[in-house]
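Note that one protein chain of the assembly has been removed; the remaining protein chains are unaltered in position.
Up next, subunit A:
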Amino acid sequence: MKPFAYQRPDSVAEAVRMNAERPDARFLGGGTNLVDLMKLGVESPGLLIDVSGLPLDQVTATDEGGLRIGATVRNSDLAAHRAVRDRYPVLSQALLAGASGQLRNAATTGGNLLQRTRCPYFQDTSKPCNKRTPGTGCPAREGVHRDLAVLGHSEDCVATHPSDMAVALAALDATVHLHGPEGERAVPVTELHRLPGDDPGRDTVLRPGELITEVVLPPAPGGSASLYRKARDRASYAFALASVAAVLTVRDGRVQQASLAFGGLAHRPWRARAAEDVLRGAPATEETFARAADAELAAARPLRDNGFKVTLARRLTVGALKELTARAG
């Protein structure tokens, strides 16, 4: 690891100002991904700006009936929060399906969104990787890619975004609030993460020096039920091979409203709008659910060893929607 300076700002404004002065600075939250990447030599900041002590650690109600989640709220606290468990169970379940008890106690909301891919080539500085070192190539395409993308990947990059939480936030239409050198702005979480294209070094649309300050959830749709389903190689403490976050409203046997997002399949949480179009207004039956999954997954371009993810995602989707429909029944 390279030596670095360390600062603990007292305010968001001070944190943003410190960062603007130092292009080699990184914000430090829980550190569960950044410190690991520094040990691996993937990240080598000259300055860490510790934002974990900023007053961004509260979950509060919004005037509209939604929730405002501070960027430094720890994953374990967010999963256990009464309003999240009652009104956004998909978010609580996604958080609890990720990482370990120790990691969830340290990891923050903002840091979870900004964690990097666990693609083995990205994490190994002895290997080429277009995301880590642009222009060096992508060995994953012909190499070890069983865990990598089937949707939205490019010639240059087949990495997946590893977060479970972000998949739930995508299905919930959350908004991410940012403070940067040029001021404040808000970005829908579905537009925060990019597809790799020919610029895989950039995971998100964050501008240099921008800090996530909070994530805002709109009110949960009335009468909706939600859940998160995740398939992984072991029963606990593993990244998703495929996952689905589903929010569904069923009335009189028909789907009124549906919101779906996939995890583990793409460079970003994959909001499944083609599937939602099939679901909306259709009979809430297994046949509809399978047709919806197929409509979304028609765009899949699996690599040599990860075609199983498409089948997994289809089955997770049908299973999740059947369970939510049974609850509504």
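The rule we apply is simple: a residue touches a chain if its C-beta (ideal position, glycine included) is under 8 Å from a C-beta of that chain, and two chains touch if they have at least 3 such contacts; residues count from 1.
Definition applied: contacts and distances are computed from a predicted model.
According to its UniProt record, the chain left out of view corresponds to "2Fe-2S iron-sulfur cluster-binding protein" among "ABC-2 type transport system permease protein", "Sulfite reductase (NADPH) hemoprotein beta-component", "Aromatic ring-hydroxylating dioxygenase subunit alpha" or "2Fe-2S iron-sulfur cluster-binding protein". The residue from A:Ser92, A:Asn112, A:Thr204 or A:Thr249 that touches the chain not shown here is A:Ser92. Touching the chain that is not shown, out of A:Thr136, A:Ser236 or A:Thr311: A:Ser236 (per the contact rule at the top). From the set A:Ser11, A:Thr62, A:Gln102 or A:Thr311, the residue in touch with the chain omitted from the display is A:Gln102, counting the whole complex.
Against the chain not displayed here, subunit A makes contact via residues 1-6, 8, 24, 28, 31-32, 35-36, 38-40, 46, 48, 50, 52, 76, 79-80, 82, 85-86, 89, 92-93, 96-97, 99-103, 105-106, 235-237.
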